[in-house]
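With one protein chain removed, the remaining protein chains of the complex are shown where they sit.
== subunit A ==
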């Protein structure tokens, strides 16, 4: 652990030998989905007759073809008492469509070309209804998305710690801010995809899907298709990025494809195209916030009251996770005297909103950090100093915020050192001498600004993950954990943990993720939880396998367990020549010692077990294996600070990144190379969210930029040339490895840091992100006029 080990995944991936969903089952039939062209409409009729004449078409289904549980709405995955008006869509639309892209009909054909030909033959008659687009329209509620949801409000939730209103009223200084973040989306390079095969000989269904939770998909498919769980295997092969969107399940296609495979007796495949990903997967981020804050002469926050409005799109399959995270993680490293937050989660006739890397934290961080900057500006104080007086101090952990977090547990931070982190980040950007830099640039006619943003990220949420470690007679170690991988290098990082704990060679460890045949109990890969949850479970399972190996080896070597060590897969009595390879121990662990391999032959020289007792003791089992689960009391809390220096072009208002610095604390690092890679990717998404990416819906609910031509994802030319990273390691006391999650961190403070830097350069308030050069140019003009 702690070493920059090269990834074992890479050899096959750089050879083009990865296996993504669309790569499997080359004999499969292909599907295409008819999607609503309207944001809000009643379906009056659907005529599929012409499709049946299209050569190569095997099936066409609409809602009327669905039966039983498949005809019920899709599940609401995470209910909440305040989600009083939760709604989910049907696998195929019933009577009404509520966003452009909602699935209406499915065609199964020999290939995707023919399936799309067939879609063009379907005739749907619609009665158009007025669309609700954007938070303002949803709040105004002059039109409703769902007739039975008054005010378009799915949920209103409120939390508080202390009397914020009173604290603000009695504070020496007060401020109010209105802050906005627009929609963006995960946009993994691989879209969604599902392949299913029905095996009539075994009555079993095998599903391959590009998901962040194979066990979740398995349970959903079994329930919807009326199968026993034991009849369904879900395998998650290589996944071409997730970033949150693939935690949603089951997608309509994840049910329709298995159903088609079962009905048609053929392998069936769905591979989403890019436009479909834009209009029929999920988005995130759009929120409006109103902040009232009261503070003292030092900038200490005495009372904070945040009211915000969350656009969750047309349905609420993922509950209130995103706004709950905003409402709690907004506090970051700070401890306001009193806090009150209230949000409305609102329906609009747009694509559903579910977590995108950061999951509500970028908005919360933006709100809190803009507030800190506003306080500093109001008092004429240094922005870093104002933050420092509000920090939770290192000796205050565990720190209880008096709120309930997304996992239903108390929002209690486990560890951290924010003052040390602030010192590091200030040094990295030469914070104290920035005015000299600004003056030097000004002398060249250039305008520069420096922004800082701090965050705390709840990572490693429960409830649990598990692991199974099997030492084979070859000495190779096969490990399975149930959560999935989307590029995080789990096969490498987890193998490092096993190699360390077991004392085996790294290259002898093989990790399998996301295969329900190997580990049927699992949650999934989201919320920066994989390293903490599965990493800990794997550590514990390896420990169990090691204990058993040492017990058997001690018996075989006639030694005391405490005198043994395992190095490079060989158990030996310390300081002697007496040793036994783990593979041989594996043979001895199984009384049925068929001599198929060298290890089995070698085992004949050893004798273990008590001849007076059963071959497998009552409290034992055959085989050299270890299985364990890790279930923490609450989340770990990683933290970080980003600083960015930008130059804003005096003429064109273009925004150029001069420097980007990151200090990051995720506890102990398993593989610093992988952690830094995660930060790099997060920062790039942060740049996208701050300066480029937005979902351009028109008032009728059409997404105008549903392609990579128009949705501006950063290329190499848009990201910082270098990202300076420094680590702080305050271990978490909550798990055996002292680790915290790192997956989402990089993206969280992006909009907050850029807004601060641009504001610092331009000397005008930045209250909405993302910001384009033309918007900045317009702000300049408006600001000049207002003067």
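The rule is simple: a residue touches a chain if its C-beta (ideal position, glycine included) is under 8 Å from a C-beta of that chain, and two chains touch if they have at least 3 such contacts; residues count from 1.
In this section, contacts and distances are computed from a predicted model.
Hidden chain, UniProt protein name from the list "(2Fe-2S)-binding protein", "Protocatechuate 3,4-dioxygenase, beta subunit", "Fatty acid desaturase" or "Recombination protein RecR": "(2Fe-2S)-binding protein". Touch with the chain omitted from the figure is made, among A:674, A:766 or A:779, by A:674.
From the options A:443, A:592 or A:716, the residue with contact to the chain not on display is A:716. Residue in contact with the omitted chain (choice from A:23, A:199, A:296 or A:563): A:23. As for the chain not pictured, it touches subunit A at residues 6-7, 9-11, 13-20, 22-23, 26, 53-55, 111-113, 117, 186-190, 238-241, 243, 273-274, 486-489, 673-674, 676-677, 679-685, 707-709, 713, 715-717, 719, 721-723, 746.
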